[in-house]
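One structure is given below, encoded as structure tokens.
Removed from the display is one protein chain of the complex; every other protein chain stays in position.
On to chain A.
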Amino acid sequence: MNKSILKHETRSMKWILLLSILVSLFLIIMFSIILNEMYGRMFVKGLEGNTSIVQNAFRDISPMILILFTIVSVIQVFIQFRTEKDEEIKRFLESLPISKGEFFKVKLSTGIINITLAFMILTIGIIIVRMNNMFWIKDVYGISIISEPFIKADGVASLLKEIGIIYLIILSFYTFLFMVQYTFTNLVGGIVTGILVWLAPGFILYTSTYILNEFIRISALYDLTNFSRWLIPWLYAFERNTIWIYDGNGMVFANIKIIENLEIKYIISLALIIINIIIGNKFNKDSKVENENMIIPFKVIREIFKIGVTICSGLLVSIILNEIIRIEINNSIYILFILLGGAIGYFISKKITKVGIR
């Protein structure tokens, strides 16, 4: 690793590192406040057993972790690519005897390390807060009919698993935005498009099966609509299975909500990270300074962009008609509106992809 490039990258990362640490500390404080509130409530309402306290508290802050670190990822990508998007800087960097791969490697490593550091601080903080609260949580286990499931759900291993999936979701989102920067020459345009494309597969599958369901009602379509949740990794941390807990008489007396299909979600997130890095590296190697005027330098991406925008525009019109305006119209007119939406999307995307092509 070239020390000048490493120093340059870490230099731009110092503020985002500070922000990430502040976010982690904020989340630890929030976790602590939630547990303290539960502890305080105990004095008012009395000791209430048969519940997983730590897990419930973590479930309250997990959307915050996801949202805040998504924002951190966006800011991080912005800061990392801010200077390199300048035409003259690109030429300057290209004239240096450093390979594009080296720049890519250093930039990506510093980005991943920053997010990892922030999550390490968050994890350590949450474990410490949990430890500090165990003195009263143990009392709760003591009055529970069956305490083992709650002890397990509140254990460090369970916490690590839940933090782990959020960490991987954030990394897959970050590496995706990182990859998109090598396919878009405009920094903000790349970030905005990246976020939309991140959501697009889920939106396309959900909306298209939903529309088809209006015409042909078969159960396979319902399954496909459900499957669309797999295409939006942000949802991975929130979809939970309820595990019912029975007493000695076979009667349900409590439940624990755990993230379902955690192993598959880990595998998908990891695969996404690897795919994003491989594609990003490929586009980085193929990029040329002379194409810097084009908003999307690669032909294959221009075509995907046009197709994607066309499909999404058509589907967006259908959702507006169905869910927002809610008007009863003839099927043929409905299809015509969808086609019109698609045509407008195609026209706009074509204009965008032509920017900078001489």
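Assume a contact is a pair of C-beta atoms (placed from the backbone, for glycine too) under 8 Å apart; a residue touches a chain by one contact, two chains touch by 3 or more; residues count from 1.
Everything below uses one rule, namely that contacts and distances are computed from a predicted model.
Going by its UniProt record, the hidden chain of the complex is named "ABC transporter ATP-binding protein" among "Anaerobic sulfite reductase subunit AsrA", "ABC transporter ATP-binding protein", "Simple sugar transport system permease protein" or "Basic membrane protein A".
Which of A:98, A:127, A:151 or A:352 touches the hidden chain is settled by the complete complex: it is A:98. The missing chain, though absent from the display, is touched by one residue of A:4, A:132, A:226 or A:242; that residue is A:4. Shown as candidates are A:290, A:303 or A:323; the residue that touches the absent chain is A:290. The hidden chain makes contact, of the residues A:89, A:128 or A:220, with A:89. Taking the whole complex into account, chain A touches the unshown chain at residues 2-5, 7-8, 83, 86, 88-89, 91-92, 94-99, 288-290, 357-358.
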